[in-house]
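Missing here: one protein chain of the complex. Every other protein chain is in place.
And then chain A:
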Amino acid sequence: MADLAKNEPAAEATPNVSDVDVVADPTKDEAIAAITAPVERGEPILQVRNLVKHFPLTQGILFKKQIGAVKAVDGISFDLYQGETLGIVGESGCGKSTVAKLLMTLETATSGEVFYKGTDITKLSGRALKAVRRNIQMVFQDPYTSLNPRMTVGDIIGEPFEIHPEVAPKGDRRRRVQELLDVVGLNPEYINRYPHQFSGGQRQRIGIARGLALNPEIIVCDEPVSALDVSVQAQVVNLMEKLQDEFNLSYLFIAHDLSIVRHISDRVGVMYLGKMAEIGSDEQIYDHPTHPYTQALLSAVPVPDPASREGRERIILTGDVPSPANPPSGCRFRTRCWKAEERCATEEPLLAVPQRFTGKDTPAAHESACHFAEEKDVVHAA
């Protein structure tokens, strides 16, 4: 999948990754026709452009006055290709989960667009939005709150069919639910059990089965394994990989565990304080990172081999993540960056292939939002 990233038009001084083939001002029926059209493997299926979400900070009880905004997501652009897994990593509070909610239209974007097959889903409503929701599903982080404790497993996995009755006829639904249970590795006879009778890993499988029910094309996974034990994490991630091949799914995989993301992703995006810091294939990001933040993150990944651990450089960042309500000027990372200069405070680095790598056939030639991007192998350094 690494070749996909290289096919992109490179080195424009704009954060736009590529041009979007927009379905302009669609009527409901046109939008639904565009949404239901198939997409070739390797073509972009979801294109996010300058997505912004600001949560207003208000004061007052009855008459609310806005006194500021938390800039949770502040201008993010990326593409998700059909059949690939795009990993999004970043520390707590960098806006990963908000991106997931925006893609699911569970939150309203402040500005920017999310194009699903050329249709901007942030402006859809009613029937067309429902058609999009059929094709984009989500797996949640916490398997203990994402399943209704008062519904049986059969009702939970069967609910998608009740909301979209055209997917499965009424008499067929129970069989479909049992098939789904089987697909995610649970006993189909558990259909009448309640969520509390399952372990965390089993519950996450139920959540995945619910996500699969409508045969979606994209599954947004918001930290799907971070609430599970390490041994169970592997089972669930491997299940998700198996399902991706079986059902030809595209994953947007959000996590803070770099090892898991490397294991499952074809491409990886690194977020910092509401912005994309660096994006590229997993080889480009993990073995040839050019953004200082990525390098610092990777240098913190635990290494199981004591001998190589001794020799490698640990980049220890000083200070805390600045408040997203009041982010630094220029480059967001400059307050903690060892390379920061005058220019970083005044000029915001754009997400693009750095000038020095432009046109060169090197794995370092991928998009990185840094004025002083430079390759540094922190994982293998000895």
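Assume a residue touches a chain if its C-beta (ideal position, glycine included) is under 8 Å from a C-beta of that chain, and two chains touch if they have at least 3 such contacts; residues count from 1.
Please note the rule applied: contacts and distances are computed from a predicted model.
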Write down which listed name, "Cytochrome bo(3) ubiquinol oxidase subunit 3", "ABC transporter permease", "Heme exporter protein C" or "Trimethylamine:corrinoid methyltransferase", is the UniProt protein name of the chain that is not shown.
"ABC transporter permease"
Where A:Arg133, A:His288 or A:Arg332 are the choices, the one touching the absent chain is A:Arg133
Of A:Gly75, A:Pro160 or A:Gly269, the one touching the omitted chain in the full complex:
A:Pro160
Based on the whole complex, identify which of A:Cys94, A:Leu147, A:Leu243 or A:Leu351 touches the chain you can't see.
A:Leu147
Chain not shown, touching residues in chain A:
61-62, 101, 104, 106, 129-130, 133-134, 137-138, 140-142, 145-152, 154-155, 159-160, 162-164, 171-172, 174-175, 178, 188-189, 191-192, 194, 196, 207, 210, 214
